[in-house]
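Complex shown without one protein chain; remaining protein chains in place.
Showing chain A:
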Amino acid sequence: MSLRPSGDFKTTYVQDMAILDTRFYRIGFGVLLAGLVLAPLWAGRYIFLLNTIGIYAVGACGLALLTGFTGQISLGHAAFMAIGAYSSAFLSQALRLPFVVALPVASFITFLFGIVVGLPSLRIKGLYLAIATLAFQFLTEYALIHATGGIGATTVPPVSVGGWTVRTDRQFYYVVLVLWVAAGVFAANLVRSRIGLAFMAVRDRDYAAQVLGIHLLYYKALAFGIAAFYAGVAGSLWAHYNRLITTEQFNVGASIDYVAMIVIGGLTSAWGPHLGSAFVWILSQGLRIIAPTVLTVFPAFGKIATPLREIVFGVTLIALLIWEPGGLAMLLRKLKRKLDLWPFAY
């Protein structure tokens, strides 16, 4: 089981800089991908859960780049998702554009919104930025409700790729999976490249970044733009998946869910957003299933049954922040280290 055997000597920088740097990881990643491709075989009726996890993981990847790697807090990530969703709805409903055009165009529109929202981040930092992005969240909801004639809801045509119309959850799953993997790989590559280094430099010490020739405004705005683009992809997918979108799906609660996902998953890990999204949605679904059972056994829980999800989330977040600020990704890394060294303590 040794993950990094002695004799694993790297002779080129390419080997040294690889993300999956041992055979164990490469095989493991292959197995994971195969499992995901074959998911319709094992997931059964829970394929909808995988769709949700995948879509939110794409959005969370963007927020992880922004908050985890660039250090800019955003409480308006769901608003970007909403902009992606409504743009996509408009493009495919009113302009009759096919999905393969509507998704990138909608994401690009969201990217532009991200740049604009990111501009004040040069002056507004930390908590103040959190409040500013929260204001953007409410403004977006308000604007979208008015743009849709006070209803806030709109329908979206189904995805159609080259004459093949996606009708079932299982078919849609493959649309999600392609974009999910692409988004995850792109983000993982980005953070080890020159742009990722610049993001982390801005996060860790902005004045020292300037001295190294890093243009703060450019990289902060770029981080917001990329995060928004990811949210736009997620929003567009969400719109075409649900076929009916309302502003409530993208409210401030969803923005906070996003923050919870990246904190739970691990802020500075390529795996963090994926683990976080999976954790949050599996937990939500699990609670929905066990809540009625708990209620029949302990009727006294009746009062907290409705906010049960929020309570469990809150406790999980606090527990992680206290005991494992690195999130699930760090827990996995520690487990791996234990396995590497077992049966020795160090």
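Here is the rule we go by: a contact is a pair of C-beta atoms (placed from the backbone, for glycine too) under 8 Å apart; a residue touches a chain by one contact, two chains touch by 3 or more; residues count from 1.
Following the convention adopted for this analysis, contacts and distances are computed from a predicted model.
According to UniProt, the chain absent from the figure is "ABC transporter ATP-binding protein", selected among "ACP S-malonyltransferase", "ABC transporter ATP-binding protein", "Sarcosine oxidase subunit delta" or "Formate dehydrogenase subunit alpha".
When you scan A:Ala147, A:Ile214, A:Val252 or A:Leu331 for touch with the missing chain, the hit is A:Ile214. Remark: the omitted chain is touched by one listed residue; of A:Leu197, A:Leu283, A:Val312 or A:Leu331 this is A:Leu197.
Counting the whole complex, the residues of chain A in touch with the unshown chain are 12-14, 16-17, 186-187, 189-190, 192-198, 200-201, 203-205, 207-216, 222, 226, 268.
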